[in-house]
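Heads up: the structure comes next, in structure tokens.
One protein chain is absent from this view; the other protein chains keep their places.
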Amino acid sequence: MNVPLSSDDRGGTAQPLLIVRDLKKHFPAKGSFWRLSRDKVQAVDGVSFSVAKGQTVGVVGESGCGKSTTARLLLHLIEPDAGEVIFDGEGVGAPGGIGVRDLRLQMQMVFQDSYSSLNPRATIADIIAFGPRMAKKVPSRQAHDRAGGLLEQVGLQPSLFARRYPHELSGGQRQRINIARALALEPRMLILDEAVSALDKSVEAQILNLLADLRRDLGLTYLFISHDLNVVRHVSDRVVVMYLGRIVEAGDVGAIFRRPSHPYTQALLRAMPSMDPDRRTEASPLTGDPPNPINPPSGCRFRTRCAFAEEVCARVSPALDDIAGGHQVACHMMVPGSGHSRAGTICAGHD
Amino acid sequence: MAQFIVLRLLHTILILFGVSIVAFGLIHLIPGNPLDILLPPEAPKEVVERLKVEFGFDKPLYIQYLAWLGRVLQGNLGTSVFTGLRVTGELLSALGNTFVLAIPAALLGFSLGTTLGTLAAFNHGRLLDKLFSVIAILGISMPHYWLGIALVIVFAVLNPVLPAAGMGGDGGFPVNWDEARHLILPVITLSMIPMGVIGRIVRSTVLEILSQEFPTALQAKGLQHRQMVWHVLKNAAPPALAVMGLQLGFLLGGSILVETVFNWPGSGQFMNLAIFRRDIPVLQGTVLVLASFFVIINLLVDVLQALIDPRIRR
Partner (left out) sequence: MADVSTILQPIILPDTSAGAEPRSYWSTVGERLVHDRITLAVGAVLLCVILLAIFAPWAATHDPLQGSVLRRLKPVGTPGFFLGTDEIGRDIWSRLVYGGRLSLICGVTPVALATLIGGTLGLVAGIGGRVVNMAIMRVVDVFYAFPSVLLAIAICGVIGAGIGNTMLSLMIVFTPPIVRVTESLTAQVKNRDFVEAARASAAPLHAIIRHQILPNVLGGMLVYATSLVGISIILSAGLSFLGLGVTPPNPEWGLMLNALRQAIFVNPIVAALPGLAIVLTSLCFNLLSDGLRSAMDIKLPS
């Protein structure tokens, strides 16, 4: 993919814009008596991936798998317990790297449309101008003018919308504002956290189109978080699948959707309802109950719901291994010599 | 659950410590030397110095506090500067008299408030509701001591049917009708504010519950109206209980005004006298005891709330 390099570019085309290594975050479980209890919610447990410039990487998983926490860790809205975030070759928070503030000027987030994502007491123009005015000391007049320009860019007439208040707008309009606000600081990368999940399908389509156009026009890079597999398939170049705080599979969108290799990914895809009335889901592809995030299963976290779980799965945590040109899977079955009875006998995309 | 109680208990003990510090520290806010109250200004210096040592005023503040605290924990609240009597005994009997007022007032106010509040909520928008709102807001806008005066005017002056003041007996619970008569006006006066506050809380809580869907669902399941009301009340109980605890504290600590109007020899009047006579030990002891009561009542209310509403047990 040939993306024109932005003027802030440091590392060149080959340098991934974002590298995440071994990100970890544990929360003390609610009710733990003054932190004496050992119970921790292992929200994010060793997540590593990278995002190339101009790419859209989709992150999928069920509720509670740690997608949103990961997003907030990237921006340091929550402090990571461990791990590194490297933006365009520079470590965030590391000596000689870039600071969190500078990171936020280059990487912004678009929130899920809920009524509470916009300040109810501020006008739309104020909301969009807030970032540039406060973070970059842009004079108010200029910031408001730019806000008008951004409104146009997201498809809203400034003369009609600049002075309105969030409660006067529809869900789709508010989401456009969310996007405009994120763009106000002229970032190079956007994290979209369930950005279209709360919208009606028709509006969702409009917003997805808008996002595609903006990516093309502004040379942006996207991290697209969603639980909706169809949407992820439509927008992503690469897909990362998360389960209970870990990545279980990652690869190009074609590989993931046509040759899913991890049992969890396969189950997710089988669970997608089909438009074809002849294909009916007879039984739930996933067995067992979702485990407790406070005390996750030892070894491979998916083993309690996996039809192929064996003793080695409880003993050893599978690492995220490359099985074929950028396609990574964390499963003992894919690794020859791992101790699993089916190891080495399976090719990518087994069923 | 046990964890919750333990935490709350620790918290309460901490608060009680703080309360004792404030109660103790009050006297040191008085401008001037505490000894000036006890002695005439022309007292010779050696006497002043000797009394200083005797009372412990020469020692650093925290030592004085610890000594005082030690005595308090043994039940010794000091000796009244004025009467020479032990504070503990006097206070307890005065407190008893206040209880004679406060408990009936609490019962009256809470039951009346809950009933009227519930009725108002179930008749939302109709005359009963509006009438209740007027009464409730009058109840809380009114200085209750003024109401006391007004009641005395109506029932003891203009038409003398009830006594205007005093307890009528030797103290303690009324044992005959005459003593009980003396209770009527003060209790009604004292119950006004709790009735208003509880009534309003109950009304707004019940309204909020009724606006949810589950009461309708309950009735659709075939529950009788009466049973549905019971369920609604159970849900409305926690916030109402919390407020009742606060109101109980108000009744104990705030009775001073009503006691003054009705010349009732309770803890409020006890404290009032102490203030005017600058009777430090009495003041310290009374404030400490009344505030501690309040804290413990709130602890009990919290535990009760947690028992009823499992969501509160954090």
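Residue numbering begins at 1 within each chain, and the chains themselves are lettered A and B in the order written.
The rule we apply is simple: a contact is a pair of C-beta atoms (placed from the backbone, for glycine too) under 8 Å apart; a residue touches a chain by one contact, two chains touch by 3 or more.
The structure displayed is predicted, hence computed values, not measured ones.
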Residue touching the undisplayed chain, where the options are A:Val41, A:Val92 or A:Leu105: A:Leu105
Sole residue of A:Ala52, A:Val92 or A:Val154 that reaches the chain not shown, by the stated touch rule: A:Val154
Touch criterion as defined above, residue of B:Val47, B:Ile275 or B:Ile308 at the omitted chain: B:Ile275
Residue, one of A:Gln15, A:Thr123 or A:Ser197, that touches the chain absent here: A:Thr123
Where the missing chain touches chain B, by residue: 11, 14-16, 18-19, 21-22, 26-27, 29-31, 137-138, 140-143, 145-146, 149-150, 152-153, 157-158, 249-250, 252-254, 256-257, 260-261, 271-272, 274-276, 283, 287, 290-291, 294-295, 298
Chain not shown, touching residues in chain A: 72, 75, 77, 100-101, 104-105, 108-109, 111-112, 114-123, 126-127, 130-131, 134-135, 152-157, 160, 163-165, 167-168, 170, 172-173, 178, 181, 184-185, 205-206, 208-210, 212-213, 230, 234, 275
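Please note the rule applied: only the chains that are shown with their structure count from here on.
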Averaged-CA centre spacing for the pair chain B and chain A, given as whole angstrom: 56
